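Input: one structure, supplied below.
Removed from the display is one protein chain of the complex; every other protein chain stays in position.
After this line comes chain A, so read on.
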Amino acid sequence: MELSPYAQGGWRLLGDPRRFPRRPFAALLRAAFRSLLDHPQAGLDDPDLKDIDPTVLKHCHAAAATCILEAGKHKADISAISTCLEDCKLDKERIEIFCTEYQKNKDALEILLGSIGRSPLHITDVSWRLEYQIKNNQLHKTYQPSYLVTLNVENSDSGSHPDVSFSCTMEQLQDLVGKLKDAAKSLERATQM
């Protein structure tokens, strides 16, 4: 796991007890995690941080966030993180504070990183309607059942997308359900392998 020179510079500042006493250090780490996982603006208004120069604060916050994301991306273990932070001249105590905080937030971080990315339209739900056609203005006495199926879909980028709707006869719906069941069966077989 490697950090850019800019990030390393930020960590060196964070490791300096004169610039960052223990309490602001812990506060900044908490702020970095919260700004990634909860809300971008979260945490920087912590009273423990008010004495730090804003430029330094910004640099260190960026360095901390970079390290968190790199560790999450590579699913780095404690020893890899420790090695990396040791290279930035952080003492054992501060490394441990970071690792504890990281362990607490590891799962949420993994979910967040896993959800970023492109994928085809994702089906989230389905609704259906069964109707019985009696007549239309071109043809009377049609007497045919038909299904209207709507698939609710979500776009990974923008979140919502017009739903996919289509009509089908009972035979066609049976065909569709049959194919979906085949997919589910082969999924089950794959998980047992």
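Observations
One rule holds for everything that comes next: a contact is a pair of C-beta atoms (placed from the backbone, for glycine too) under 8 Å apart; a residue touches a chain by one contact, two chains touch by 3 or more; residues count from 1.
Operating definition for what follows: contacts and distances are computed from a predicted model.
Hidden from the displayed complex is a chain whose UniProt protein name, among "Replication protein A subunit", "Translation initiation factor eIF2B subunit gamma", "NADH-ubiquinone oxidoreductase chain 5" or "COMM domain-containing protein", is "COMM domain-containing protein".
When you scan A:Ser4, A:Gln41, A:Thr83 or A:Ser165 for touch with the missing chain, the hit is A:Ser165.
Although one chain is hidden here, its contacts on chain A can still be listed: residues 72-75, 110, 113-114, 116-117, 119-128, 130, 132, 134, 136-143, 145, 147-149, 151, 153, 164-168, 170, 172-177, 179-184, 186-187, 190-191.
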